[in-house]
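Here the complex is missing one protein chain, while the rest keep their positions.
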Amino acid sequence: MIPQRHEIRQAGVENAVLAIENLSITYGKGSEAVHAVRGVTLSIAPGEAYGLIGESGSGKSTVAFSCMGHVAGGEIETGSIKLKGENLLRLSPAGWQSVRGNRVAMVYQDPMNALNPAFKLGAQVAEALIRHRNMTRKDALARAVELFRQVRLPDPENLAQRYPHQISGGQQQRVVIAMAIACEAELLIMDEPTTGLDITTEAHILDLIADLRKRLGMAILFISHNLRVVAQVCDRVGVLYAGQMVEEGPASEVLRRARHPYTMGLNNSLLPIDGAVKRLNPIPGSLPDLRNVPGGCIFAARCAYATPQCKDAVPAIQVVGSRHVSRCIFNEILPLAERAAETRKRFGPEESVPPQLSVVDLDFSYARPSLALPFLNRKEQSKALDRVTLAIRPGETLGIVGESGSGKSTLARCIAGLRAPTGGSVRMEGQRLEPLAGQRSRDARKRVQIVFQNPDSALNPMRTVGEIVSRPIGLYGNASGPEVAKRTAELLEMVNLSERYLTRFPRELSGGEKQRVNIARALAADPDIIICDEPTSALDISVQAAVLNTLIDLRAKRGVAYIFITHDLGVVRYIADRVAVMYSGSVLETGPVREVFANPGHAYTEMLLSAMPRGERHARHAPEEIVSRARPVQGQGCPFADRCLRYLGQECDAVTPPLRLGRNGHMVSCHIPLRT
Amino acid sequence: MPLWLLITRRIAVMVISLFFVALLTFLIVNVLPGDVATAILGDTATPDQVAALRGSLGLDQPVLLRFMKWFFDLLQGDFGTSLTFNRPVGPMIAGRLLNSATLALICMIVVIPVSILFGAIAAVKQGSLLDRAITGLTTFLFGMPEYVLALGAMLIFAIWLQWLPGAAMINPGESLFLHLDTLVLPVLVISLGGATYIIQMTRASMIDVLASPYVRTALLKGIPRWQVILKHALPNAMLPTLVEIGLSFGALLGGLVIIETIFNFAGIGQLMVMAVQSRDVPVLQACVLVIAAAYSLGSLLADIASMLLNPKLRN
């Protein structure tokens, strides 16, 4: 591998806050060694936000952690990491201790786990101050409260005395950010800081980051797989593929005019911002085996434009624009070669078609778990579903969106018969179904199948793909004898898996492949309706695109209907015909996707829509949050009353909102009439 | 849930489960072949002698009637009279319980810090020679029945080396503390048995915690490693271990059956063995109740301790 850094010396490298040069990191030894990062060079100027993107496994987190001197199990083979000119890789353990949390600080993915569950929040922030700023405990705690105020946490004094589990995910991430900015670090590293957060929370956190940057002027290394989020936050973006930097340039340019086929592939996997109905173009294949790095262009194997020439040598870094470089020999002709995306037909059934499955006034309450002794228990219940009424027509895709805790997964489980609702009913073609799947007829069970969010835990690790998929075929009597094998192969083909997969075990599959096996298994029963519970939220963007394509193709071929549950409005808009917006166990708005997205009737829907990332720097602002209103009592008034920007007053708190009807079955539950 | 409510509930659960434990024991003993009359009179007794003794001990009454009588006596604080020894069970069991509890407590005092220390060291030095030595030894000892350990320890320390007395000869009424040397071997054996489990538990949960994101957070805050281990990792790693320790206190009392018999230690386990063999139901009931209560109490204490350590459970 030839270091290419001389060609990409850029303005400002000399006084860069962070300058990584030719960094190579290897995990393991000998023939099993994984060359996770190879020759990565990048620099971040003072006050600059630099985004590092790539699929999972591309090495972006390894780069981030190497800047903190924390490459667990890995070895830095070559290169340097300079912080304001000082090579961090030469630091002693004690030297690292004075850098970490002090000069370089980090914000992590999954804030719940990043905070120590046994410590009060204030103390966790104060710890770094006591360590690096020689503050007394009292002063450090006072400063922690001040920091909580800076990250706009409500009631900071009180919050400092609380524990991580007592606050929401968004608030936890704010605490982690407060911890990171406590010592006014020169470099802030953010590793997927919004992944896993609700869309509105994500918008708020991104807002906060932008705001802090403005006020504190710190350099940021921002790591994400979500290009739109990166583009919104960062000035410059580097694209990492299989441990190698393949493209780097100004954020908006890389997002709009990518000059490397990999970046283009990532862009093509993105759901259209405008809701255009076009087919996604995901990158085929998967990451190469980094134990045995192929020669030539590392991306050649998955590249639609690759020629034999590509495999000759590692392509040199080529300047393709102002501060824009690419490691592709064909970068000149790429923009011309880019295929126009096929448009995809949106086809929902007519309004007049009677529903196939309907949910009427469904209630679900959790009894508070008690240690024992029913007689010592007061009746304490919390409602996860409150009079939910929905219908789905044959071949239709119904999207259900909502933040975490909105009850959407509970709804899915009640429909599938995995949980018994405490009220209301599920009907199939007008016939009431038994609450639990075990009580339902085989035919009813066969007609409703479910695909879960986590593809790993849903597959029996001891069975082969062939066994997993063929089991429901026999179970529901759709085929027998040699027919089963034939049908299994067909099903795998339907989800774009070749027959080679029949004998593989789940552990040999990638996340996307596992999810496709799950879908194939659901299809094996030959169902009318498949409930998809967040089927793509654990997957990379390019994999998500492939899974979505699969689902859309299946619908076209088989006429199967989907109930598609997600927190991602982009996915709903892309795949669904109709959408139901859930909040706190209630459906606040339903209607055709186009109608709802174009003309949201409920303030909550509006809030969600405004929080969607648009891929432009500062293109969105987090919706205003109201923190002063009391949480409504369940079962009284509008559940959204405390956060509503259109709050009318007493009426919203006390009176259950009426159902307002719009065009094409658009319905909103609000005291304010629908605009038409 | 507030602490007092938890305690009240758990005690209520405990009382109810103790009742069923007692009933079950009563019924099981009744199903076992032979009763206290045959146990007292032995195999040379004639059937009419056995019948006569049975009558004078009231064993000819129906089981449930006998149980109810025993139960109502118990409600008045009367554990009944030993059928074999014709002595009140209460005082008989009190001294034994004191001995066993002292033994168990000494073991806990020895075991807890030592095994947490070793477990934590093994986890921190995971993969090192020290870790492999500790895990290897604990795995070896864990698979070994307690009586093998006991006999082995006795052979080595009491018979070959003659450093320590082999049997705990505690005369009735004498304080256990006059004979601390006799406690060394039983404590050693019980501690070895108990420590292996707690070491493995601590090691496993410490490894989990050390790999957790919040330990990484602390490290990347610039906190020195030893401080991270002591302050951030250990308290969290202790939580699952604590529950085990609480449960093991009851198990310890129950497990003393073997150790006490081998070391001839006048504790509750030895008494229970005797009560089973002689079908002395009132004594057996009392032993079983005491051990079951210790189980519940141990797990209650563990719950309270983990509540105090774990803020998630505190409210």
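We call the chains A and B, going by the order they appear; numbering starts again at 1 in every chain.
One rule holds in what follows: contacts are C-beta pairs under 8 Å (C-beta built on N, C-alpha and C of every residue); 3 or more make two chains touch, one makes a residue touch a chain.
The rule we apply is simple: contacts and distances are computed from a predicted model.
The complex includes a chain that is not drawn, and of the options "Cbb3-type cytochrome c oxidase subunit", "NADH-quinone oxidoreductase subunit E", "Solute-binding protein family 5 domain-containing protein" or "Acyl carrier protein" the UniProt name matching it is "Solute-binding protein family 5 domain-containing protein".
Although it is left out of the displayed model, the omitted chain contacts the following shown chains in the full complex: B. Contact with the chain not shown here comes from a single listed residue; of B:Thr135, B:Gln270 or B:Asn310, that residue is B:Gln270.
Per the touch definition above, the residue from B:Gly90, B:Pro165 or B:Pro240 contacting the chain not shown is B:Pro165.
In the full complex, chain B touches the omitted chain through residues 32-35, 38-49, 52-53, 56, 82, 84-87, 92, 95, 151, 154-155, 158-159, 162, 164-167, 169, 171-173, 182, 261-264, 266, 270-271, 273-274, 277-279.
Note that only the chains that are shown with their structure count from here on.
Between the CA-based centres of chain A and chain B the separation comes to 50 Å, rounded to the whole angstrom. Across the complex, chain A meets chain B through its residues 68, 70, 93, 96-102, 105-106, 108, 110, 113-120, 127-128, 131-132, 163, 165-166, 176, 179, 371-373, 376. Looking at the complex, you find that chain B touches chain A at residues 1, 6, 8-10, 12-13, 212-225, 232, 235-236, 309-312, 315.
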